[in-house]
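Working notes for the structure below.
With one protein chain removed, the remaining protein chains of the complex are shown where they sit.
Moving on to chain A:
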Amino acid sequence: MQIGEMAKLIRSKNAGPFSMTIDILFEHESYYDRVKNSPDFNVDTIANVYKLNSADIDIYTCDPILAIKISFNRPVISGDIGDTDVFGGQQHGPIVDMEIPDRNNASY
């Protein structure tokens, strides 16, 4: 299942002009836990998707509201030469498409 099918909101935004943050909010705890605990969801898999270094990515989890946050420095600073997204509002697409298999119910 893709994260986009499990989350109630996935959004990206600047966290100041020099970094960017992606929020993933869930309605159901089971989906939140599945993504949070998945070996397919960590700084390495995200770095792979965005072509960044794992060491440059931070993941925060927020249990009370079933939220996961991914933050990283912008490769191009907001509004700088070559920037494509001044507000950083459209950088979450690849997370929507990320496939997170249900390891608990898998048949292998």
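By definition in this document, a residue touches a chain if its C-beta (ideal position, glycine included) is under 8 Å from a C-beta of that chain, and two chains touch if they have at least 3 such contacts; residues count from 1.
In this text, contacts and distances are computed from a predicted model.
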Chain not present in the shown complex, as UniProt names it (candidates "Oxidoreductase", "Acyclic terpene utilisation N-terminal domain-containing protein", "phenylalanine--tRNA ligase" or "phosphoenolpyruvate--glycerone phosphotransferase"): "Acyclic terpene utilisation N-terminal domain-containing protein"
Sites on chain A contacted by the missing partner chain, in the whole complex: 13-19, 21, 23, 25, 49-52, 58, 60, 62, 64-65, 67, 69, 71, 73-87, 90-91, 93-94
